[in-house]
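What follows is subunit A.
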Amino acid sequence: MIASAAAVVTALLLGAGLTWAVERLFARSGWDAGPTRGAELRGGLDLPNADRWLLPAGPVVALAGVALATVVVPFGPGLIGRDLGIGLFYVIVVVDFVVLGLALAGWGANTPDSVEAFYRIVAQLVAYVVPLGLAYVGVVMMARSLSTVTVVEAQRDLWFVVLQPLGFLLYLVTGLMQSYRAPFLEPFADSIGGGVLGVTGGWSALLWRVALAGVLFVVAAIGAVLYLGGPSGSWLPGWAWMLAKTYALMALMLGLGRCVRPLSTAGMLALSWKVLIPAGLVNVLLVGGLILLGVGPRA
Partner candidate 1 sequence: MTAAFELTAFGVCASIAVAGALGMTTTMSMFRSGIFLMASFIGVAGLFILLSADLIGLLQVMMYIGGFLVMILFMVLVMHDPGGAMMAGMDMAPLERWSSLGLVPRQPSEAGQDGHRQGEAGDQATATGHGGHAEPDEPRQGSEAHGEQAPAHDGAANAMPHEAHGGHGEHAARQHGHASHEHEHGGGHGGMDMGEMDMSMVTPVRPLAAWLALGVGIVLVGMLVLRPAWSVSDALPDPDSARRVGHLLMDKYMVAFEGAGFLILIGVFGAVLLARPSAYPDDASRGARVAVDAKPEPIRGDRLAPQAGADRTAGHASGHDTHHQHGGDAG
Partner candidate 2 sequence: MTVPLTAYLVVGALLFAIGLYTVVAQRSAVMILMGVEVLLNAIGLNVVAFWRFTAPGDYAAQIFAILVVTVGAVEMAIGLALVLLLYRQRRTAEVDAYADLKR
């Protein structure tokens, strides 16, 4: 048990570090850096009104959520922390802890900017959580299971991105929202001084950096599992395929996100209710039709 926990933490740290490298590749000067903005790593900031319990609890809660989510990501045949029967649902639930941690730190720091960031984070949660669930539902309907391993096996013949392109697009957009990357980086915008990241320093800034890079890594890895067949593939070993797909998806998300003007929180909510949720319902309908027609993996 301890060995598998260490393996999961190592995977998370490696993934977060490589994610950080990919992000640096995509960063340009003059762009709002969002969650990748530089924070003071050497010393803590002096916040006179900060809540002395909630502020340090934030990064720990967020990092715990990301580490727990890594448990069910299959990095290859046998390379999985634990194959849970309700793995995908577990991922949705556990990544919510990142939002909780950001909310704790935003409120706890008690500066006008960080409290504003707390409001934006909660509003962003409301914006993405329903379309994200709908993006999972299409895959779960076809694979007939919530387990990540079974979802990967169901895509042995054909990746789900071919069968459900609409769901894949939906996942790209909601995944960007979930990991706070451009164009959905309003909670970390420069206009509020970086939000939560603007009020952290020292070890908590380091933990935030790992947690925020890790959440993008987990989102991309789960996206690769859901739509790109995960670790399955010929010639190369499973883990190489998984990492290649994860980083390709990550680069696609970051690159596409930088092509669009950043949205305000109200814009995100409007996008969610007017475009993403209807698109998700249409996707569920299309997938149901495909299943009735007999397309997709055999049960």
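In this section, a residue touches a chain if its C-beta (ideal position, glycine included) is under 8 Å from a C-beta of that chain, and two chains touch if they have at least 3 such contacts; residues count from 1.
Inclusion criterion for the candidates: all candidates are chains of the complex that A comes from, given by their letters.
All values reported here derive from a predicted model rather than from experimental measurement.
Asks: State which numbered option touches subunit A in this complex: 1 or 2.
Replies: Considering all copies, subunit A is touched by candidate 1.
Asks: Sort out for me which residues of subunit A touch candidate 1 in the complex.
Replies: My answer: residues 45-54, 84-86, 89-90, 92-93, 96-97, 99-100, 103-104, 107, 109-113, 119, 122, 125-126, 129, 146, 189-193, 198-199, 261-264, 266-267.
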